[in-house]
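For chain A:
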Amino acid sequence: MSQIKSLDDLRKIKEAVQKKIQLREKSIDPEKVIQIKVGMATSGIASGAREVMAFLIEELEKRNIEAVVTQVGDMGYCYAEPTIEVTLPGKEPVVFGNVTTKKADEIIEKYIKNGELIDGILPANYHTI
Partner candidate 1 sequence: METIKLTIDKKNIEVEKGTTVLKAAQKAGIDIPSLCYFSLDGMKIENKPGGCRVCVVEVEGRRNLAPACATEVSEGMVIKTNSMRVLNARRTVLELILSDHPFDCLVCAKSGNCELQSLAHRMGVREIPYQGAQSTYRKDTSPSIIRDIDKCIMCRRCEMMCNDVQTVGALSAVNRGFMAVVAPAFEMNLEKSPCTYCGQCVAVCPTGALTEVDHSREVIKALADPTKTVIVQTAPAVRAALGEEFGLKAGTLVTGKMVSALRELGFDYVFDTDFAADLTIMEEGTELLERLTRYLNGDKQVRLPILTSCCPAWVNFFEHNFPELKDVPSTARSPQQMFGSIAKTYFAKKLNIDRKDLVVVSIMPCLAKKYECQRDEFKVDGNPDVDFSLSTRELANLIKLANIDFHALPESEFDLPLGESTGAGVIFGTTGGVIEAAVRTAYELYTQKPLPKITFEELRGLDGIRSATVDFDGLKLNIGIAHGLGNARKLLEEVRDGKSHFHAIEIMACPGGCIGGGGQPLHHGDVDILRARQKAIYLEDANKTIRKSHENPYIIKLYEEFLGQPLSEKAHHLLHTHYFDKSTQIIVE
Partner candidate 2 sequence: MTQIKMHLLVCGGTGCRSSHSEGVSQALNESLTNHGLDAEAKVVTTGCFGFCEKGPIVKVIPDNTFYVQVTPDDAEEIVKEHVLKGRKVQRLLYLDPEREKTVSDDRHMTFYKKQIRIALRNCGFIDPENIDEYIARDGYMALAKCLSEYTPQQVIDIIKKSGLRGRGGGGFPTGLKWEITARVQADQKYVICNADEGDPGAFMDRSILEGDPHSVIEAMAINGYCTGASRGLVYIRAEYPLAIKRLQIAIEQARTYGLLGENIFGTGFHFDIQLRYGAGAFVCGEETALIHSMEGKRGEPTFKPPFPSEHGYMGKPSNVNNVETYANIPVIILKGPAWFASIGTEKSKGTKVFALAGKVNNVGLIEVPMGITLREVIFEIGGGIKAGKEFKAVQTGGPSGGCLTARHLDTPIDYDNLLAAGSMMGSGGMIVMDQDDCMVSIAKFYLEFTVEESCGKCSPCRIGNKRLHEILEKICKGEGTMEDLEKLKNLSQVIKDTSLCGLGQTSPNPVLSTLENFWDEYVEHVVDKKCRAGVCKSLMKYTIDAEACVGCTACARACPVNAISGERKQPHTINPSICIKCGACMEKCKFNAVLLQ
Partner candidate 3 sequence: MAIIKLPECKVNQLKEICKSFNHDSGELINVLHKAQEVFGYLPAEVQEIVAKELNVSVAHVYGVVSFYSFFTMTPKGRFPISICMGTACYVRGAEKVLDEFRRELGVKVGESTPDGRYSLACLRCVGACGLAPVVMVGEKVYGRVAPEDVKGILAEYSNL
């Protein structure tokens, strides 16, 4: 560890370490940021949900978008795995089916960034715990 010699040093360290707990910071009030839930039941995992989740976490951070990505169990859309649910602050949740990394990229760019609705939206008829 290096010594902190000034306020700037402290700020730099803060920025560097903030990521470590960002996950927790965002969870304090998840409604204020974008919430993304990834269906992660066995079928989801088999159809690549884990890769999609990793992609989302990485890309959102790269693109400086504050979001909480959580995993949930079976969403009840076996026909459209992997599924993800995106909730923009103050809006109703929207569920996307058959999400690949490519599709995920599109969701980020269009729906999350600009609120544009895109293909693949599923009717909201499920309950998560």
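Candidate selection criterion: all candidates are chains of the complex that A comes from, given by their letters.
The rule is simple: a contact is a pair of C-beta atoms (placed from the backbone, for glycine too) under 8 Å apart; a residue touches a chain by one contact, two chains touch by 3 or more; residues count from 1.
As the structure is a computational prediction, the values presented were derived from the model and not from experiment.
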{"item": "Result, touching chain for chain A in the complex among 1, 2 or 3", "value": "2"}
{"item": "Touching residues (chain side chain A, partner candidate 2) in the complex", "value": "1-7, 10, 13-14, 17-18, 20-21, 23-27, 30, 38-42, 45, 53-54, 57-58, 61, 68-74, 129"}
